[in-house]
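In this view, the complex is presented without one of its protein chains, the others remaining in place.
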Amino acid sequence: MDKIPILRMGAFLLVSIQVDLYDRLALNLEADLVQMVNKTSAKGVLIDISAVSIVDSFMGRIIGNIASMSKILDAQTVVVGMQPAVAITLIELGLPLKGVHTALDMEKGMRLLRSMIDDPEEDADEDQTIDDSITE
Amino acid sequence: MTLSLSKDTIKVSKEQDVVFLKNRVKETAVKIKMGLVNQTRLLTACSELVRNMMRYADGGMCLIEIVSSGRNNGVRLTFTDKGPGIPDIVAAMRDGFSTGKSLGLGLPGTKRLVNEFDIKSKVGEGTVVTILKWANG
Partner (left out) sequence: MSQKTYQLLQNKKKNILELWMKNQLTDEGLREDLISNDELRNQSEELIEALVGNLSGNNFTNLESDEWSPVIEILGGIAITRARQGFSPRETGNFVFLLKEAILEVLQQELEDPKALFAESQKINRLMDNLSVVTFETFIKGREEVILRQTDEITEISTPVIRVWEGILALPIIGTLDSARTQVVMENLLQEIVETGSSIAILDISGVPAVDSLVAQHLIKTVSATRLMGAECIISGIRPEIAQTVVHLGIDLSNIITKATLASALAYSFKIMRLEVKKIGTVSK
């Protein structure tokens, strides 16, 4: 059965989705990822969807689920590299992915995760991509 | 007036058929030079509808047509199933309504992604959903 590889890098888990997800693959990813977060006590999950051309309500829900489940296990989730067409479609579909953090690319996503972990006081409910606050 | 220029019927009963159908829809959209964002809207709408068909009716048929009206071309998809049907279409078209433990964005969300949306359903007989996306617009 097809599986999407989950890589471990320090306290983070990296997932790069290179194919268009079909339902079962997405469900497997959800299950595997939550298991991995628990097993490795990861602090952050980075999901790269730059190669994904379609995200429908089901996939959107899976992404939301992963974020919520990881949060319960004390890990933050950042989705990186969403294509413009996918972003527009998700908004029109009515799925703004509230509670999921986003970043433009892996590097920025990693920086965002670090800042969230270093500064746990930060309001995690807001989609914030830029390092952190303006209080300097 | 909308003219139909080509027709293609695909049977959907297994998960592989879904992948095949999506590829066909994409090819058709590319053929009429639909922009990337509209392609994505069409394919996402197709994805939503085909999932409904698999989940509630165990599969069905999809008719892919290239249609033309004046200077604009478009893709029309007709999903026909022999499933249980939808008792209350008005409710099913409301955001947040679901009988299948989903987010309930399927039908109303799909409608927002396409130019034309039509649904007919009879309890016990099945459901027919037709969507149309123009290449421009």
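By letter and in written order, the chains are A and B; residue numbering begins at 1 in each of them.
As a working rule, a contact is a pair of C-beta atoms (placed from the backbone, for glycine too) under 8 Å apart; a residue touches a chain by one contact, two chains touch by 3 or more.
Being a predicted model, the structure only gives us computed values, none of them experimental.
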Touch criterion as defined above, residue of A:26, A:52 or A:97 at the omitted chain: A:97
On chain A, residues whose C-beta touches the chain left out of the figure: 79-84, 86-88, 90-92, 96-97, 102-105, 108-109, 127, 129-131, 134, 136
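The criterion applied here is as follows: only the chains that are shown with their structure count from here on.
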Of chain A, residues touching chain B in the complex: 20, 22-24, 53-58, 60-61, 83-86, 88-89, 92-95
Touching residues on chain B, where the partner in the complex is chain A: 15, 18-19, 22, 36-37, 39-41, 43-44, 47-48, 51, 95, 102-103, 105-106, 108-110, 112-113
